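For this view, one protein chain was removed and the others were kept in their places.
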Amino acid sequence: MSLGAVVVILVVALSAAAAPVIMPYDPDEPDAEHALERPSLRHWMGTDLYGRDQLTRIVHAGRVDLLVALAATAIALSLGSVLGAISGYRGGWTDQLLMRAIDTIQAFPSFILAMGIAAALGNRLSNIVIAIAITHVPIYGRLVRGEMLRVREMEYAEAARTVGNRRRRIIFHHLLPNCLPPVVVQATLAMGFAILTVAALSYIGLGIRPPTSEWGAMTAEGAGYIVSGEWWVFLFPGTAIMATVLSFNLVGDALRDVLDPRMKGV
Amino acid sequence: MTPLLAVEDLTIHFDTEDGVVHAVDGAALAIGPGEVVGLVGESGSGKSVTALAILRLLRPPARVTSGRIRFDGRDLLALSEEEMRAVRGARISMVFQSPRTSLNPVLPVGRQIERLLVRHRGARPAEARAQAVAMLREAGLAEPERRARQYAHQLSGGMCQRVMVAMALATNPRLLIADEPTTGLDVSIAAQILDLLRDLGRRTGAAILLITHDLGVVARLCDRVVVMHAGQTVEWAPVRGLFHAPAHPYTRALIRSIPRVDRAVAMEPIAGVVPSLLAPPPGCRFASRCDLVRTQCAAGAPVRTVEAEHRVACVAVAGV
Partner (left out) sequence: MLGYVARRVLLVIPTLLGVTIVTFVLTYVLPGNPALVKAGPLATPEHIAEMERRMGLDRPMTVQYWHYLRGLFHGDLGESQTTGRPVLEDLLQRVPATLELTLAALLVALAVGIPLGVVAAVRRDGWLDHASRLIGVGGVAMPTFWTGLLALYVFFYALGVAPPPLGRLGAGITPPPRFTGLLTVDALLSLQWRALASALHQLALPALVLGFSVMAPLTRMVRATMLEVLESDYVKAAWAAGLPRRTVVYGDALRNCMIPVVTLIGVVFGFLMAGNVVVESVFAWPGIGNYAVTAMMSKDSGPIQSFVLFVGVVYVFVNLVVDLAYGLVDPRIRLG
């Protein structure tokens, strides 16, 4: 099952990367003659209002969604892990301060906060990345802090201290690598959330703006056609989101079983 | 005298990913009314599994593949689940290892005793409450009315174990199975609990099957002892006989390995390791560690009587 998930992710990622090359149609060029066509052999996923091939647009949109999710996750992971590591290792005021900051971020439902940040910063790709990254920092911060608390009391940390390693070296060189497995699991699962957030933000108009194709925005475009029965416009982009997120979740769960069985059921 | 409980030829297997674990092989033991019998062995020797089997508490992947457990004139292994439920907690009770976690954290402890009385003795709520408090008092809890209304987290470990003993004996069972009841308790508290078990056992006439790896506990409390090794019962003896004249090589090694405070004797660990129960050797499972081993051991260990009431499963020991 998770093997299939890995395959799906690879397919999505690779096709997204190779989109301009492998896709037969131009995602942006309108073709008024073929507007709103049902799925057919020519257009596997039908066309939208402007006659653009949906499949092409979906694959192109994959680049945006994946890139944003990846960038946001990478930033949140790095920032969160570092903050969590410092916080966990040093304790005291540093810890209190950082934890208060993280608590403040978590005082909002994360999507609402992302909305606020995206609205404040403006509808640019980079801003969406920042918005999502900020709301995801607490995940990694808490996780790494917890791991750090557990690990710093262990013997090899004691050994490193006695040998005289500088604190920074202890944190980053010795202890942090051991905190990583659950972080990897969380990152994989968080990729799914990131994609859902980008899509939802774009759906309500806060995220990626047309003409850049993005799965959520495409779904929003398709919303209006439900009442007239053109189901393919909204269905396929949404399915793409679901399939990708599902795959990340399955891979994340499989990774969790492999790397950290005691987290099962969390 | 008919024994109260007689386990005959009990064999238990565990179906695991790596294969079948032959956890218990032909175990046998008998308990007379009002007796305190100790079931001794290392961890992994199958003593807890045997105890769970008596109350039919084993769940898959464990399964009893053969044997009989005679109690009250019936074979417990042949009873229906409903009949078994009438036995558990009423005719045979069990006390477990970690007292605080064995109590429901969200029910007052008195309630937990009361409902057993209601269910198994048909007591009315007011009666049950009074009996529960009385039982707590008998178990040595000061201010039993107040304690009965408290929750497990408000009691110390020793107090929790007293509650467990009270709960187990409230319904006046004929047999109490105590599985390592003093593990995790302070030494002095442990001694008190053991004395409590013995006293209450005598007062109610209940027999006790005490499962432990600690020979000291056995010496203090038990009338008779059964020794288990790698899923096999190897020796049955009165407690004095076991300590003064251990017959089975394993028992002898066990007793020799107890550190002595009164003499300066070197500590003697038992040679070898417990054989794997996934692919156990045929016959006697102590053979690979035994200094009296001979070829017949692989064919099985016949039970010989060494003295009155003292039997051993060993080819090498001369019987009477």
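Labels for the chains are A and B, by order of writing; each one numbers its residues from 1.
In the analysis below, a residue touches a chain if its C-beta (ideal position, glycine included) is under 8 Å from a C-beta of that chain, and two chains touch if they have at least 3 such contacts.
Owing to the predicted nature of the structure, the values given are computational and were not obtained by experimental measurement.
Participant: Among A:S110, A:Q186 or A:S213, single out the residue that touches the unshown chain.
Facilitator: If we include the chain that is not displayed, A:S110 is the one touching it.
Participant: Among A:L49, A:I75 or A:L235, which one touches the chain that has been omitted from the display?
Facilitator: Of the listed residues, the one touching the omitted chain is A:L235.
Participant: To test your reading of the contact rule: which positions on chain A touch the chain that is missing from view?
Facilitator: 100, 103-105, 107-113, 115-117, 119-122, 192, 196, 199-200, 203-206, 216, 219-220, 222-223, 226-227, 229, 231, 234-235, 238, 241-242, 245-246, 249-250, 265-266
Participant: In terms of residues, what is the contact footprint of the unshown chain on chain B?
Facilitator: These residues of chain B touch the chain that is not shown: 55, 57, 84-90, 93-94, 96, 98, 101-107, 115-116, 119-120, 150-151, 153-154, 164, 167.
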